[in-house]
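A single protein chain has been removed from this complex, and every other one stays in its place.
As written, the chains take the letters A and B, and residue 1 is the first residue of each chain.
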Amino acid sequence: MAKAWKERLERWLTEEDSALERRMIAMQTREPDEESDEPDEATVIREAQERTVEQDVAERVHAWKERRGSKLMRRLYCALCVCVCVTMIFLLLFTVSTLPRFGSPNHPINNEVSARYIEKGLQETGAVNIVTGMILDYRAFDTLGESSVLFTAAMVVLFLLRMDEKSDQYSPLARVMREMPHADTYYEPHNDVILQKAAVILVPMVLLLGIYVVLNGHLSPGGGFSGGAIMGAALMLYVTAFGFKSIHRFFRYKTYQTIVLCALLTYAVSKCYSFYTGANGIHSVIPLGTPGAILSSGLILVLNICVGFIVTCTMYAFYAVFRKGEV
Amino acid sequence: MIAWIRFMLTAAFVLSGIVVCCIGGLGVYRFKYVANRMHASALNDTLGIALCLIGWAISAPDGFTAVKLLLVVVFYFISGPVSSHLLCRLEIETNEQREDYMTVRDLDEEAAIAAAQAESELEAAQDEPDAQHDAGEQAGFDANMNDTEILDENSADEAEEAAAQDGEVDAP
Partner (left out) sequence: MIDKAYHMLAAVSIGALMVLAILCLIRCIKGPRISDRVLAVNMTGTLTIIMVSACVVLLGEGYLADIALLYAMVSFLAVVLLSKVYMGIYRERRHEQEEMRRMREQQEKEAAEQ
């Protein structure tokens, strides 16, 4: 039984190529063949003399990879995928079966920290949404770190992928694209009137939804991160419909830098103030307001707006850099 | 009593919406070609979601939530046709054997032909001053020398719009 399976597996792994694969391999390997056919005998002999053993071996390995290796790798990849998936499923199911019951009183999440948040959270932070109260008041330092990480990631992507206009490697296509109206990228269809008419209606709607989510961060689920992602999506839709030349009227690299830096600085300064008053036991002059009102819960609203700006700009910058090579 | 009436209304709307969704989903699963499937999916994107969400909005916990649910329907009514258009464009662009499944009208060329025809007619009209006068009155323009220019601009605009639409599909 095992032997039959082994034989079958071996046959499966070394089976002849199917028609489609043969055609693909032929397409991949055609050009070197034709080029090697082309030159006359003298050059062939000279090349053969110059050719070293390493080159020969490398070429053979390359040919094997193209003929056999790709298929073998793909089959192995499929088999390994299935193995890993099944293992992970069983591992996770086993883990879940050993967890305590949902909502049981001796669950490890029912400790004094969450009890404190639930009992005193509303009183101390003024935020109806307890999660926002946690991430922007009790753990605001952590959130500042998250925003900075996002900013740093965007900066690194810009360092790596941004094309310098003055360098030689700035592609001519990008240069052409900069001047084209409504161009998103070079090869894609531009100036799609239907999409533009829809975007005129939808982009303000989506932006409003994003602003609503940001401003209601302390009253309902949402907040800076999710609202910022929504507004970034609105900017992406705008770029897709109207192109980079249109968005450069109000959003350039400089705008991005200014907005993100101002937001990070505002965040840091307002958090410094509350750390200072909190550490020294001074009463903060910022009122907490009535819980449930839009102007309440002290600094949380300001911090939410800052985080929203950072996330919006970063989402859009990622998209633009990966799409075009500059913001 | 009112609660039960609300429930009955919700149930009627939602169940009819689910029936429409089932038809659309089966269409997406069973039909043979993308254009046909798009037809089924459009049914789901407009009628199905509208009926279901109106049904759930009737018995929503508060008015604001109901408005938000209806806003989803409005959003879908705007965005659904656009996404269908883009999908269709993708299909026309990438399918090299599309003639087996559908005929594509090139509105760009048709508009160019129409514009050329209009131009030749105008030239013919310009040769006879009386005829030009009549044509100007019929079209509602003032019969002055700017006539031809206005007409030219119009046809150019039409050609541009048609170029943007790029193609129209008649699925078999």
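One rule holds in what follows: contacts are C-beta pairs under 8 Å (C-beta built on N, C-alpha and C of every residue); 3 or more make two chains touch, one makes a residue touch a chain.
Model, not experiment: these values are computed from the prediction.
Within the whole complex, touches from the chain that is not shown fall on A, B. Considering A:127, A:150, A:215 or A:237, the position touching the chain not shown turns out to be A:237 (whole complex).
Across A:55, A:87, A:220 or A:258, the residue that sits in touch with the chain not pictured is A:220. In the full complex, the hidden chain is touched by subunit A at residues 38, 184-189, 195, 202, 206, 209, 213, 220-222, 226, 230, 233, 236-237, 240. By the touch criterion stated above, the residues of subunit B touching the omitted chain are 3-4, 7, 10-11, 14-15, 17-18, 21-22, 24-26, 28-29, 34, 37-38, 41, 44-45, 48-49, 52-53, 56-57, 59-62, 64-65, 68-69, 71-72, 75-76, 79, 82-83, 86-87, 89-91, 93-95.
Throughout what follows, only the chains that are shown with their structure count from here on.
On the side of subunit B, the complex with subunit A involves touching residues 75, 78-79, 81-82, 85-86, 89, 93, 161, 164-166. Those residues of subunit A whose C-beta lies close enough to touch subunit B in the complex are 189, 191-195, 198, 201-202, 205.
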